[in-house]
Structures are given as structure tokens and as C-alpha cells.
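Only one protein chain is missing from this complex, and each of the others stays in its spot.
As written, the chain order gives the labels A and B, with residue 1 at the start of each chain.
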Amino acid sequence: MWQLLYENLEQTVAVILFGIGFSILLLQRNLIRKIIGLNIMDTAIYLFLASMGYIHGQKAPIVVDGITSTVAYINPVPAGLVLTGIVVSVSFTGIMLALTIRLYRRYHTLDIDEIALLARGEDA
Amino acid sequence: MSKRRSDWESRPQARIRKWYREGFLALDNEIIDHLTRTTPQPPYTEDRLVAQQEEMASRQHERTLALERLDQHNVLAWARTRGRKAISRFYVVLALALSALMIFFLLETVALMPRFGDPATPGANIVSERYITKGLEETGAVNIVAGMILDYRAFDTLGESTVLFIAASAVLILLRIDRNKDGSPVQELIAAESDDRHYEPRNDRILQGSAMILTPIILLYGIYIILNGHLSPGGGFSGGAIISAGLILYLSAFGFEKAGRFFTNKTFTWVSFFSLMFYALAKAYSFYCGANGIPSGIPLGTPGAILSSGLIMPLNIAVGMVVACTMYIFYALFRKGGL
Partner (left out) sequence: MTLVHNFPFFSILLCMAAGIFTSVLKQRAAKALTFAVVAAVLVLSALTLRLTLTLEDAYAFMMGHFPAPWGNEIRIGRLEALMATGFSAVMLISLIAGMWHTPTVVSEQKVNLYCIMIDLALAAVLVLIYTNDLFTVYVFIEIMTIASCALVVVRQNGHTLVAITRYMIMHLFASGLLLMGIAMLYGITGHLLMVPLHDAVAHIVQTGEHMGPLTVVIGLITAGLTIKSAMFPFHGWAPDTYAFAPPLSSAILSGIISKSYIFVLIKFFYRVIGMDVIVSQQITPFLFVCGVSGMIIGSILAISQRDIRRMIAYSSVAQIGYIYMGLGIGTDAGVEAALFQMLVHAAVKSLLFLSAYELINVSGDRKRFRYLHGAGYRNVPAGIVFTIAAMSMVGIPFTGGFIVKLNLAISGIAMGGWMRALVLIALALSTLLNSVYFLHTVVSIYRKPTQEMEYPQVQKTPPHVAAALFVSALFIIYLGVGSEPILRVIETGLRTFS
């Protein structure tokens, strides 16, 4: 198994990063750190996706000198998917940060548990 | 009469005429005038640090008061018990175990995935083959990825731009501070203004000097990347992000008043409206033609020329404008709840 994992080193690293991001998301109580955890998770997925399209010895999919042959370029599909994924995660990061700002202005803390406690004291 | 005149002067052509006649200084003075007239000056102490510390202390105090209030309602009693602590320790262990389990499972999977860099992965099938071999001919784009995301799989990309638009709208809902009906600023707006002036750099020579030099270069580079999106790496998303970086640099160096000369809330609304509408309508036309078997009649041009590959370049421009506006409005909203 170690041999197989070493051959797929990019994907192995991506998966470990995904787990790290996940544990940050679960364990950190600070909202900003949670957002960072989410971003690590997303980035890990992009690394995973990007590694899927690579083929040894072939170039990025920009047509050079009119050569259109599959042995010349790597698979373009994962690149497109990563692009879409990045845009989505930027949007989410923006919204999460906006929420954090709102919560901080209201409760003057970033600790999610403390915020939840303070909110429980308010009227519904 | 005076109101109408000042309204007229806030229009771009009037500003350009004024700048042509009297130079930047007149514009600056006008802005300062305008500001002193509309928003009251923030309480500005000499020693920033003291003010800051006082504010932090008062906020801390507020929080402890709130917590004490909670204590009276017995909400906090549970939080201090031993059971609660045991549960939170259990939660930590559980979370770590869950993460470890997930990593383990995913590693098992990775070991069974197709080999990295192998030319015979399942991904190298008829789909990518057609994108690579026929892409240039069918979409006219030298950049195969651009051809793929803006022509073959354009519906996804339309959705993607909509994600940006809807995210900007959601942040507007969360953070935008609206004025009263009669146009006077609400208390929150004044507080945000004073906060912003208090903490952000103003008239920093180094920042302004470098922004003077860098902003035009960054903007030009972004435009280059957008316009060459179908010829070289890049495209609307990356170019738009670069342009927005230039705009944000300008904004942080020179402040909202100067940036407001060319970028206001209205600019944001209308630019993103027109780009997205153009995007949606252009793609609607091409989807309709494609599904009903009608040739779309958009010329593809010579591959490699700047004016080629049909709709891809205009779409890249539209996407770039949406991205630039969205990032800029994010920054502005994060700083003080509006432009």
C-alpha cells in the first residue's frame, strides 16, 4: 500500500490535507480559523482534481504550432472543474467572512460557542 | 437650484470638465467640502492607541455584562458543570477519531485510484480527446480550457458567474448599511465611517507612491489577461481578480472619496447587471440554436487572432467585469458597509 500511495503522492497529500482541514473545522471554536479550515479542505480538493488530469511528459492544453493531438497535451477537463471550484469557494469565503463581521459587531467575540450562548439569552 | 447643480457635477463628464479646467486640487476640495457637509466629523483623539484601548475595554465590559445577565437566567450553569466539560473533551476525541478515520478511508481509496500521470487513465477518453483534437476547429479557441468552459460546458460557467453574483448580493444583504429614506445617514453608517477612518491608513506616502505606479500596471495586466483568455493561459476569472486587486490597492491607498469618482454603488449594479445579462442572453441564444439544430451564425475567425473564437472573448470580458466588481464590492463592504 505504501508503494501505491507513493506513486499517487499528489492525491495522498491532497487527502491528508482534506482531513486536516476537516479536523480544523470541527475542533476550532474561532470562526476565522474555521474559515481557514474550510479553505484548506477546498484547496485539497483542487489539488486532488488537478492531479487527476496530469499525464507524464505532456504539456498544458494550449495549442502550440497547430498540433492537436492527444499525446501532446494533458487532459483539460480537470482544469476547468478546478476553475469553477475556486470561484465557488471564493464566494463562500466572502459570505462566511461577512457573517463573521456581523457576529463580531454584535457580540464582540469570535468564539462560536460563546456567541451561541450570548444569542440564547436574547428574545426570539 | 444649488442641489440640482451639485447633482449635475457628480456626473462623470462634469467631473472631467472640472478636472480639465482646475486640476485635481479642486476636485479634492470639493470632496472634502462634501464630506464635512454630509457626515459629522468623528470624535478624533490625538492618541489613537488610547482610544483603541478604551474601546476594546468597553466592549469587553459589555460582553461580561451580557454574560452576567445570562448567568441570572441560569443559562451558564450548565456550561460550568463537569458534565459539560466531559462532553466537550469527548467531542474533541470524537472529532479527531472521525478525521483520522476519514483520512484512512480516503488513503485506501487513493491507493486504488488510477496511477498519477498515467497516459491510460479513464480521464483520457473520448471526451478529452474531442476537446483536444477538435477544440480549435469547433470553438476557435487556442486555449483548450477556455474553449471547454465557455463553449462545450458553458452552462456550468453561466452557473459559476451566477454564484459570484448571488454571493455579492448575499454579502450586500449582510453588510450593506442603507441610508434613511430622506438620504440622511443612519447612526450605524456614521459609526462605520468613523471606525474606518480611525483604523485605516490615510495619506501614507509609501503606499500612495507605490499605488500610483502599480495600479495602472496591474490594471493593464488584468485587461491583457482577459483579452487573451482564448489565446493563452488566463481568462475572465483570473483577469477579473487581477483588476480587482489593482482597484483595491488604489482604494486602500487613496480612500473611498477618490475611488468614488469612478466606482460607486451604481457602477457596481449596472456593470454587473449588463455583463451578466449579456452573458445570459448570449448563451441563451447559443443554447437555443444548439438544441434546435439552428446554426448560430457567429463567425469563429482565424485561430490565434485576437478577434477570433466567436463568443468566447466577449464572454471573457463579461466574466472579468463581474469578477472585478464582485471582489471590489466585497472589500468595500468588509471595510465600512458600502461604497
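Here is the rule we use: a residue touches a chain if its C-beta (ideal position, glycine included) is under 8 Å from a C-beta of that chain, and two chains touch if they have at least 3 such contacts.
Just so it is clear, the structure is predicted and the values come from calculations on it, not from any experiment.
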Displayed chains contacting the withheld chain: A, B
Full-complex contact with the absent chain, from B:L67, B:A191, B:L249 or B:C289: B:C289
Positions on chain B where the hidden chain makes contact: 105-106, 108-109, 112-114, 121-128, 130-131, 138, 151-156, 158-160, 162-163, 165-167, 169-170, 172-174, 176, 178, 181, 269-270, 272-273, 276-277, 280-281, 284, 286-293, 296
Residue ranges of chain A at the interface with the undisplayed chain: 18, 21-22, 25, 31, 34, 38, 41-42, 45, 48-49, 52, 77-78, 81, 84-85, 88, 91-92, 95-96, 99, 102-103, 106-107, 112, 115-116, 118-119, 122, 124
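As a convention for this text, only the chains that are shown with their structure count from here on.
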Whole-Å separation of chain centres (CA-atom averages), chain A against chain B: 18
Chain A partner contacts - residues on chain B that touch it in the complex: 59-60, 62-63, 66-67, 69-70, 73, 75-76, 79, 92, 95-96, 98-100, 102-103, 106-113, 115-119, 121, 123-124, 127-129, 131-137, 142-145, 148-149, 153, 156-157, 160, 163-164, 166-168, 170-171, 174-175, 232-233, 237, 303, 323, 330, 333-334
Residues of chain A defined as touching chain B within the complex: 1, 4-5, 7-12, 15-16, 18-20, 22-23, 26-27, 51-56, 58, 60-63, 66, 68-73, 75-80, 83-84, 86-88, 90-92, 94-95, 97-99, 101-102, 107-109, 117-118, 120-121
